[in-house]
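Reading through the structure tokens given below for one structure.
A single protein chain has been omitted from the complex, and every remaining protein chain is retained in its original position.
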Amino acid sequence: MKKKDLLKFPIKHLDLTSIDGLDQLLRGFEATSFQSRNLAKSRIVLDNMEKDETATIFLGIAGAIVPGGLRKVIRDMIKTHMVDVLVSTGANLTHDFIEGMGFHHYIGSAHVDDKTLEDEKIDRIYDTYVDNAEFETVELTISKYASELEPGIYSSREFLAYLGSRLEDPNSILRAAYEEGVPIYCPALCDSAIGIGLTHLYAQGELNGQGERIFIDQIRDNYEIAQIKLKSETTGAIYVGGGVPKNYIQQLEPLLDTMGYREVDGHKYAVQITTDDPKWGGLSGCTFEEAQSWGKITKDAQMATVYVDSTIGLPLIVGAFLQSNKDFDRSRKFSWIADQLERIER
Amino acid sequence: MKKKDLLKFPIKHLDLTSIDGLDQLLRGFEATSFQSRNLAKSRIVLDNMEKDETATIFLGIAGAIVPGGLRKVIRDMIKTHMVDVLVSTGANLTHDFIEGMGFHHYIGSAHVDDKTLEDEKIDRIYDTYVDNAEFETVELTISKYASELEPGIYSSREFLAYLGSRLEDPNSILRAAYEEGVPIYCPALCDSAIGIGLTHLYAQGELNGQGERIFIDQIRDNYEIAQIKLKSETTGAIYVGGGVPKNYIQQLEPLLDTMGYREVDGHKYAVQITTDDPKWGGLSGCTFEEAQSWGKITKDAQMATVYVDSTIGLPLIVGAFLQSNKDFDRSRKFSWIADQLERIER
Amino acid sequence: MKKKDLLKFPIKHLDLTSIDGLDQLLRGFEATSFQSRNLAKSRIVLDNMEKDETATIFLGIAGAIVPGGLRKVIRDMIKTHMVDVLVSTGANLTHDFIEGMGFHHYIGSAHVDDKTLEDEKIDRIYDTYVDNAEFETVELTISKYASELEPGIYSSREFLAYLGSRLEDPNSILRAAYEEGVPIYCPALCDSAIGIGLTHLYAQGELNGQGERIFIDQIRDNYEIAQIKLKSETTGAIYVGGGVPKNYIQQLEPLLDTMGYREVDGHKYAVQITTDDPKWGGLSGCTFEEAQSWGKITKDAQMATVYVDSTIGLPLIVGAFLQSNKDFDRSRKFSWIADQLERIER
Partner (left out) sequence: MKKKDLLKFPIKHLDLTSIDGLDQLLRGFEATSFQSRNLAKSRIVLDNMEKDETATIFLGIAGAIVPGGLRKVIRDMIKTHMVDVLVSTGANLTHDFIEGMGFHHYIGSAHVDDKTLEDEKIDRIYDTYVDNAEFETVELTISKYASELEPGIYSSREFLAYLGSRLEDPNSILRAAYEEGVPIYCPALCDSAIGIGLTHLYAQGELNGQGERIFIDQIRDNYEIAQIKLKSETTGAIYVGGGVPKNYIQQLEPLLDTMGYREVDGHKYAVQITTDDPKWGGLSGCTFEEAQSWGKITKDAQMATVYVDSTIGLPLIVGAFLQSNKDFDRSRKFSWIADQLERIER
């Protein structure tokens, strides 16, 4: 590349006097630098992913997204079918369930005496509080709901859909996913208050000798989500944080590869919002370029990474998208996924 | 507090001319500042934890610890019973298995064209490479080993002990844990090459109609590990990275609380080595003070956090510990845990 | 504090369907968590600071703010007198000067072969490019402008005002500050292309034996800015990045204290946008609470810190402020500062 090709597009300094909405701001960020430009790129990739009718879109959420105040953003992404499949930590689903029962998270402080909070039975999540007693109510409620199910083997998706069906709160992620037929996978379900609720139930059975009970089958989860990937023409991934949800969606191509489906490609679109970093070597912070070496992302993928707290980054790109795509509805995907799942189920 | 009480212990500037070994360096860090002092504190807490005969010690590992070159450090911690229970991501166990089969990780570069690597079928982990073909061999081997087991319900601990029994490499984490009776839990087992191997097996069964197969029961894992915590006089936790392993060990007190064991305390000792940060609100980076508000850590716990890449931090504190505790052997714990597990098992 | 007092204000989940502009978004962030809430707090502190007629406001900028695309944001803050005094790194003023001469920064890539760029004489700033030849033109131009000045002793403020007077670009920071009488201080002026220009001039004088030349007097800078602080009823500080500009504005209270003005208080308002962190012990990342121990910030100060890339954070809080304060003009400060400077000058 020669100088004249390299110096082609000048930085255009952001002019706040001509910016009103999120859409304009994100357009402005296309010609600035550093993480603001990466935010603009993320929004462009999101835009292209959403408008690709052939793409099944997986959303992975890790970190305290719901305590962070993004519950309705995620719920709206499900309601408008911006996402076709959700993979979540157990914690975010627990926190959704807490609010689904009418409880709340509360504005707190990060600079507080935690021993006082312990005395008052208040659980802290950085600058946000939850009532410990409500947490336990939730665990026992989940235990009770689980006991309503027929003994048998369930994928986490099936179990979470049942939990969603038992909530009435229209702003619930679990409820919205249930209503819209958007599958939710939680690979480490046991590692959460939902898992605690199930363990409570298990312990009762164990102690009183009842053998019949429900199982959450992780491998069934793998098989199901692999089928969705397999039957999709193309796929896209959105990662809010890293952890298990990111790795789980990233491993779909290697999984299908080993299952013998050599022709399946990695994701064609990928966006991540993260505060982690590649230099520590972990999967949570790794680049999509690294993922290309594994085949998890296609060589010609559209991809963008932005390093910013997700409570700032996600509202900006989703907000800008929604402003420029009024009445967006991608629900044609609904029946397709639901059909798939029904066929996979038995 | 008055000035004379606040200004009591002067910073002693590190004198490298009088420092030879890791033990001396870490002692020197006790009177410096910032993360070096936190490293020294971590080592002191580790020391006290190891020497407390009543303490059951849980180690959580997340991030690319094995590709990072710390496989033998973890293996040695198991062999000397510095840890009684290991909770791991699936990835680290997979990478241990890769080497257990005689394969390797390779010194690579973070600045490389990943598309070339994809063409050469080399998987990149930041600055380290793995042969993609070997990865798949591992997945199929795991599938094969799993097929050797009787159909039935297994905790991840039971399944991983079996994998350990099938390896012969004395430097293997899985093998050492099997030999020493140190239980390994992997809550998100499906989210790894081990999970891929199991899904491969599942898919074969699914496709050819065989019903009988093995299940990995997450909730059984919860029940088992809760019993270990319940029956321990005191407990300590060491976290190398965050993610599911940290949360899983942290949730033991809330889990037992909901199960009705109100009298069970949180961990009495806690050390974490992390590159994450509390300010993003996630569990991976949260402080132990925050954990005290939940009761996960006792109010009077000895605890320390050091912010440093684990490939630097872990060798320093474990190396210093081993230098000052030659022939350390804490294996009296062995029979105790093994006994517990046997009794839990059936 | 009791539970009922601690759990008073619930998190209100962000509703993107009811958010259009930056003002609404920032209002929404007041009841979310983590860095989005800190962003909202920063905006509130900014708002209160701007509306306090007694407050002289110091802005410190470090990091690649101008290459980052925020030149016009800073320029507008000067033009509307949102800030009364600017303290900057030399680099940002250099980059402003580059554009003031009609040159540009260009959209580039962070993933590029830097040796190719070196061959093409393109300087890279992460994902942004500058033409090396233009850089040198700027240095020689600054040398020439400096040679136009009468030999003598200048504060950096005086010298920078002269540079501003020689630019015609209405979007220039230097020009706007000159026009508005907003003083700019650059404590490490020599550490920049401006310093290179002056050294070029110095070398010519040195070599040909001319003794008469201009001096930039750092200590005169200190004296001047201390007078501004001294004569202000109250003061506020805005930090975009850390480095010398932050420390320089923070040290005003200790400086006046040592000069004998014991009654002078620290800043009453303080906002910082940073990607650094307190845990490394440096001044750039330190908290305002730490600053209170020094007396740099008053005990009852309004203060907020947000951890985010400044190319994202600054436009959000300034944009929200401007949207909710149309036609904001704080120029009554102008004559006051100008008067002070004139009186200080001689």
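For clarity, chains are labelled A, B and C in written order, and residue numbers in each chain start from 1.
Criterion: a residue touches a chain if its C-beta (ideal position, glycine included) is under 8 Å from a C-beta of that chain, and two chains touch if they have at least 3 such contacts.
Bear in mind the structure is a predicted one, so any value in this text is a computation, not a measurement.
Asks: Which displayed chains make contact with the chain that has been left out?
Replies: Spelled out, the missing chain touches these shown chains: A, B, C.
Asks: From the listed residues C:149, C:283 or C:338, report the one that touches the chain absent from this view.
Replies: C:283
Asks: List the subunit C residues touching the unshown chain?
Replies: On the subunit C side, contact with the omitted chain comes from 62-64, 67-68, 91, 110, 114-115, 117-118, 122-128, 132, 135-136, 139-140, 153, 187-193, 195-200, 202-203, 206, 215-223, 226, 241, 243-244, 247-248, 251, 254-255, 257-259, 275-284, 286, 289-290, 292-295, 299, 309-311.
Asks: Could you list which residues of subunit A touch the chain missing from the display?
Replies: With respect to the unshown chain, the touching residues of subunit A are 33-35, 277, 279-281, 307.
Asks: In the complete complex, the non-displayed chain touches which residues of subunit B?
Replies: So the residues of subunit B touching the missing chain come out as 1-3, 6-17, 19-22, 25, 28-29, 31-37, 39, 64, 67-73, 76, 104-108, 111, 116-117, 120-122, 125-129, 131, 171, 289, 307-309, 311-313, 315-316, 318-319, 322-323.
Going forward, only the chains that are shown with their structure count from here on.
Asks: By mean C-alpha coordinates, which chain is most distant from subunit B?
Replies: C
Asks: Which chain wins if you rank chains by how close their C-alpha centre is to the centre of all protein C-alpha atoms?
Replies: That would be A.
Asks: Need the CA-centroid distance for the pair subunit A / subunit C, whole Å please.
Replies: Spacing between the chain centres: roughly 38 Å.
Asks: Per the centroid of Cα atoms for each chain, what is the distance between subunit A and subunit B, given in Å?
Replies: 25
Asks: Find the geometric centre of each of subunit B and subunit C from their Cα atoms only, then give the gap between the two centres in Å, rounded to an integer.
Replies: 45
Asks: Indicate the residues of subunit A shared as contacts by at least two other chains.
Replies: Counting only residues that touch two or more other chains, subunit A contributes 64, 67-68, 117, 122, 125-128, 289, 309, 311.
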